[in-house]
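Here the complex is missing one protein chain, while the rest keep their positions.
Chain nomenclature is as follows: A, B and C, assigned in order of appearance, with residue numbering initiated at 1 for each chain independently.
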Amino acid sequence: MEYTKQEFMAIITGREIKDGELIILGVGLSMLAGYFARFNHAPNLRPFTEGGVYGSTPVGGLPWGIECNRISANATSFTNAIDALGFLVLSGRADNAVIGAAQVDKYGNVNTTGIWDEPPWKTGKYTPPRVRLNGSGGASDISVGCKRYLIMASHEKRRFMERVDYISSVGFLTGGDSREKCGFIGGGPAAIISTLGILRPDPQTKEFYLEAYYPSTTIEEVKENTAWDLKISPDVKMVPEPTKEELKNLRAIDTTGSLRKKG
Amino acid sequence: MEYTKQEFMAIITGREIKDGELIILGVGLSMLAGYFARFNHAPNLRPFTEGGVYGSTPVGGLPWGIECNRISANATSFTNAIDALGFLVLSGRADNAVIGAAQVDKYGNVNTTGIWDEPPWKTGKYTPPRVRLNGSGGASDISVGCKRYLIMASHEKRRFMERVDYISSVGFLTGGDSREKCGFIGGGPAAIISTLGILRPDPQTKEFYLEAYYPSTTIEEVKENTAWDLKISPDVKMVPEPTKEELKNLRAIDTTGSLRKKG
Amino acid sequence: MQNKLLSIQEAVANYTWDGMTYCNGAALPVGSCSIAFGKEMVKQQRKNLNVICHCGSQQVNLLAAVGAVDRVEVGFSGLEVYGFANGLNRAVSSGKTLIEDYSNGAMALRFFGGAMNWPFVPTTVCRHNDQQWCSSDYPDEYPCKQKIPEITDPFTGKKYGALRTIRPDVAAIHVTMADIYGNAIMLGTEWNRFEMSRASKKVVLVADQIVHTDCIRQYPNLVRIISEVVDAVVYWPYAAWPQASPGLYDSDSEHMYYMNKMMKTQEDTDEYCAQWVNNWNSHEEYMALIGKDKIEKISQTDTAFLMDPYRKWIRSDAEIRELQDRTKG
Partner (left out) sequence: MQNKLLSIQEAVANYTWDGMTYCNGAALPVGSCSIAFGKEMVKQQRKNLNVICHCGSQQVNLLAAVGAVDRVEVGFSGLEVYGFANGLNRAVSSGKTLIEDYSNGAMALRFFGGAMNWPFVPTTVCRHNDQQWCSSDYPDEYPCKQKIPEITDPFTGKKYGALRTIRPDVAAIHVTMADIYGNAIMLGTEWNRFEMSRASKKVVLVADQIVHTDCIRQYPNLVRIISEVVDAVVYWPYAAWPQASPGLYDSDSEHMYYMNKMMKTQEDTDEYCAQWVNNWNSHEEYMALIGKDKIEKISQTDTAFLMDPYRKWIRSDAEIRELQDRTKG
């Protein structure tokens, strides 16, 4: 069965989501992965958005935003940001989340704020970025509060960096116990799901290594597309291809085929 | 026209309430004074309760509580305590309030918490009170946050004290600039309306003095019923008796005659 | 979503224990409160409770009167026009129950801070007064410095207090209506129930009515307590009696005065319990005890119109019984 890289990513991310989890989802891939999981294997998943939209299933296609009418047509509750990001995320209550990254580094720190020719941490000055991105939104809150969370990113060398230009959402900072020392209640990123494979943090160093790669790629290609010296798990695996069932279930969610268009 | 002391107190307190004020009211006399004022001379008064009940007019008699159905039958909004006591009172936004006192002292500090044979400030220990009262409720918040507020109390020697057993709601503490030094956003008590007269704080010492007394009493009687050496305003006045109009308007609010029963 | 209906007996058996920190969702002393749940706790003889009330109500009045409360934190312990809480005050004056006083605004902030899972929350109130200086936890220290210590705003240098936040073990929250999954709508002031539902480790809803989830989806902005944080739903009409539930019934002023009068002595409290707490099990018996006339009288409330939009979604007793049977272990 044919499928796109985006679809594969959504399915792999979905596999990381367990039944019953209280999970905060964002727009796009995040939401698709979450609702796919609920439809596929996690019927008791409790998804919500940072706007405090609870109990919803999107209608009419992928929502344009996490407050879009497509996700507001069958909610059981609408509350607010203090509730969703404060009481449920920063409190340490939410189990899981899926966030995106424009840049991610070897310790799972995420940048979604801006691209600099010379970033502030190099120049010691906060100058305007060459390219302004979006800021962190709720991802920074997720990175601090959720018990664990998943990072989705396009696997390219300019994105998988030794150190991101700007830490929007904390991962394991400089590795080792540097995150632990900060006292965040959340456990940090559990995995980076990329367009080429699955990366996990080393339990000691917290450096992300390659745990598994897609059938469509090779370990060499993954390494070539990673700016740090990517370590490979001694028992590195090939990621099992999407099953027919999984693809069917994903497409039942991605009714407008947004993931198929992207290639 | 016949009237009771309680009615007189409610009317005098009502006279202290200005049109347009954002005012927080409690049960009993406080509410009656407030709604009397709105009906009598302050049509644009904006009363609310610490439960976050807005836009209400009591129906069916004096409410049993500030969340009672009698004040919940025509509200324009029900919110909550954070909103009413936090956002509107502690923030410094509310203009006025009316609170009660079991004991009040010469600096307008109020006790509604307990009565001790030997209070904690004398013994240096926090032992159980001989008589437990109610605690401060929202009056402590009012004492800190409202631009000004009015204290209503029964004028008896055991209640009008040199120093209250327990400061539930701060007045001017030990007088002078002692309140100012605490940095509270609210201005403190503007008046004590008692069953015998009206007391105001001296602008310098903040000690409450007798500004006016009721036609039914004498300056001597007021002094006898006050445990501190009550100072009398050089131009002490007799409080003008309730007008027919005022009494009519009060009784239109106090439909069940709760103030007439008390004598 | 999971059907969370439980009988009141099961809910108390599963979600309360001796020595726990217990909150009850009262919209102030005359309003919405899970009083029936508290009575069941008395029946199941819970003791050594640490009760955190934003405001007292007849529930804590009763629990303290029977000697089940070791400690209580409160902003206001009285019953408003119905007077001082005789049962609680008796327990406090005797030294049986330690009482820790805050302002109502401070209690609200403490629930907010608990919901955030902060250990402290800033305050401008409960400072420079005896709510700061007196602590039952540090009775020998006056003025107490440990109850509400000082913090400094780093921007202005201004001093604030730090309040301990509240994270109760369990809150039994009274709501007007809920669905079987634990999505709830409150009519009347929320008081602290939104924050309490997020601050508590476990939440039991005590609902006067059970509605279809269609009602919940028609009014999602009214659904301030969500299934995501609720552990159990108890269906118990007139659960707040003798207090009020806006939209459904008024406070029973006769019984409010009577009950409070009875809490004044141990003997009368025992008598009250024998008659009004311990001699019902089913909801039918509970209703019979209140009496048909009384039910009719308190149900003729001026707030009844507030329920109009939701009536068509109210589930019948028979339906609920069937749904409840499904959750039985």
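One rule holds in what follows: a contact is a pair of C-beta atoms (placed from the backbone, for glycine too) under 8 Å apart; a residue touches a chain by one contact, two chains touch by 3 or more.
Treat the numbers as computed from the prediction; the structure is a model and nothing was measured.
*Asks:* Among the chains you can see, which ones touch the chain that has been omitted?
*Replies:* Spelled out, the missing chain touches these shown chains: A, B, C.
*Asks:* Out of A:Gly34, A:Gly86 or A:Pro189, which is the one that touches the chain we can't see?
*Replies:* A:Gly86
*Asks:* Which listed residue, C:Arg164, C:Arg198, C:His255 or C:Arg315, touches the chain dropped from view?
*Replies:* C:Arg164
*Asks:* On subunit B, where is the contact patch with the chain that was removed from view?
*Replies:* These residues of subunit B touch the chain that is not shown: 22, 44, 46, 48, 54-55, 74-79, 83, 86-88, 90-93, 185.
*Asks:* Since one chain has been left out of the picture, which residues of subunit C touch it in the full complex?
*Replies:* 118-122, 124, 149-156, 158, 160, 162, 164, 185-188, 190, 218-222, 305-306, 308-309
*Asks:* Touching residues of subunit A against the unshown chain: what are they?
*Replies:* 27-28, 49-53, 59-60, 62-70, 72-73, 78-82, 85-86, 89-90, 109, 113, 120-121, 123-141, 144-145, 166-170, 173, 182-185
Methods note: only the chains that are shown with their structure count from here on.
*Asks:* If you average the CA atoms of subunit B and of subunit C, how far apart do the two points sit, in angstrom?
*Replies:* Once rounded, the distance between the two centres reads 28 Å.
*Asks:* Could you give the separation in Å between the centres of subunit A and subunit B, each centre being the mean of its C-alpha atoms?
*Replies:* Averaging C-alpha atoms per chain gives centres 56 Å apart.
*Asks:* How many angstrom between the C-alpha centroids of subunit C and subunit A?
*Replies:* Taking the mean C-alpha position of each chain, the two centres sit 40 Å apart.
*Asks:* At least two other chains touched by the same residue of subunit A: list those residues.
*Replies:* Expected reply: no residues.
*Asks:* List, in ascending order, every residue of subunit C touching at least 2 other chains.
*Replies:* 194-195
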